[in-house]
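Left out: one protein chain. Kept in place: all the others.
== chain A ==
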Amino acid sequence: MGSTSTKIKLRTSDQKVFEVEKAVAVQSQTIKYIYENGCPDSVIHVHSVSGDILSKILDYCKKHVNSAAGKEDISPEELYEWDANFVKVDQNTLFDLILAANCLKIESLLDLTCQTVANMIKGKRPEEIRTTFNIKNDYTIEAEEAVRRENKWAFDMLGGVGTMVIEELADDTMSKCVTNTKSRVCVIAANQIVMMRSISKLANKKSIDVYKQPQNPTTPRIKESVKQRNVGTGFIELFFHFKCKM
């Protein structure tokens, strides 16, 4: 017992079987526990992980085991880069990796994948976080204001350009954003900068009409009007009302 070529069999949720070296498989605390407390020859079921994801995870574990054991000549910087490339996947795969690392209890992989998601949140405004992760805003206006007041200082930190991205210009769309009165607002619609204004220039105006002629003459002219509403010390809410005019 204890030979370095001991293999463990793993069966995934989609009935794929993987045979891996014990040293690699026991990177997962869950698998380690099951192996040490069960029958060593039987197949371990990893119910909640699919074949594709387990395959990726085993690549990760193998790379890290080999590098730690000196079997692979890889510097810490190179391993760091390898990890960075490992997490360059689409969101769904990333979430599947997080779920699997959590369930299999592979701490370093869980930290790596969660840090990747954390980096997608850092520095973003709430609207941007919603867009990135497809989260619906389920606050009423009053509740939203109450939470904003509670966390006001986090918004005082925002300076520079506040960016609002409008994905589609439907006829008569209304969008809003809340921003610090010290920032500038840059509204980007369909990859064109439609309006860039300093908030201080917007002050004292109830609404502003701006016509912009897009580059391509066949697309419609865009009229925006901006209304602003004071929502508390140093913050205003801007309503952008887009209308397409032919």
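Here is the rule we go by: a contact is a pair of C-beta atoms (placed from the backbone, for glycine too) under 8 Å apart; a residue touches a chain by one contact, two chains touch by 3 or more; residues count from 1.
Please note the rule applied: contacts and distances are computed from a predicted model.
Comparing "Pectinesterase inhibitor domain-containing protein", "TRASH domain-containing protein", "NSE3 protein" or "F-box protein PP2-B12" against the UniProt entry of the hidden chain yields the protein name "F-box protein PP2-B12".
Which of A:K7, A:K71 or A:K124 touches the hidden chain is settled by the complete complex: it is A:K124. The chain that is not drawn here is touched, among residues A:A68, A:I141 or A:A154, by A:A154. In the full complex, chain A touches the hidden chain at residues 91-92, 95, 98-99, 102, 110-111, 114-115, 117-118, 121-126, 129-130, 133-139, 144, 147-148, 150-151, 153-155, 157.
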